[in-house]
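One structure follows; several queries about it will come next.
The other protein chains are all here in position, but one chain of the complex has been omitted.
The block that comes next holds subunit A.
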């Protein structure tokens, strides 16, 4: 199975997302922001970083990249898409996910090993976890404070679309401790912490991040939706 990893100018954790996909057993395919061709990938990861320097607004420019037009269409067609950190911001700017990510409440960039509680496990990227499972994933961002209006927040809760919450501390002030959410269909997931940095005992605080990548392989195998069925 082939997982595409997009590189925007200013993407930083793209190599790490590709490594995580490989460790999970997938073939990592590098996608270039200027190339609308998804090269028949079965899923896409929008990696962390500072796309276009995060100038204007995090993710605001990246959403208009040629590759994003294809990804937005494919996502609406069911292509599994995971947005990590800056990728989450891009997904919100692209309106594939509700809400927005704003400056951390304490106004500082923060990098720490963060405990999360997994909630929605019906998505393409979290089906390998058990509801309530506590996982340890690095968080590192300056603008990771998830905000949305109460109506949206209530809807996310009611529809079980919160995929993970911060526990044992909230690193950025996100409303309702929300660390990640999914769309109605469950194929598009955005998460602020970095699963791709918790996939090796030697470099991460845990192996918990691997679950996101093995989950998508599982769901792809199950649904048999392979070889760019979205194109």
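What we mean here is this: a contact is a pair of C-beta atoms (placed from the backbone, for glycine too) under 8 Å apart; a residue touches a chain by one contact, two chains touch by 3 or more; residues count from 1.
We adopt the following convention: contacts and distances are computed from a predicted model.
Per UniProt, the protein behind the absent chain is "Phosphoribosylformylglycinamidine synthase subunit PurL"; the candidates were "ABC transporter permease", "Cytochrome bc1 complex cytochrome c subunit", "Phosphoribosylformylglycinamidine synthase subunit PurL" or "Sarcosine oxidase subunit beta".
For the chain missing from the display, the contacting residue among A:13, A:42 or A:93 is A:13, taking the whole complex into account. Of the listed positions A:30, A:106 or A:222, the one in contact with the omitted chain in the full complex is A:106. Considering the whole complex, the residue from A:4, A:171, A:186 or A:211 that touches the absent chain is A:171. Against the chain not displayed here, subunit A makes contact via residues 9-10, 12-13, 15-16, 19, 48-50, 52-55, 102, 105-115, 136, 138, 140, 142, 145, 147, 150, 153-154, 157, 165-173, 175-178, 194, 196-197, 200-207.
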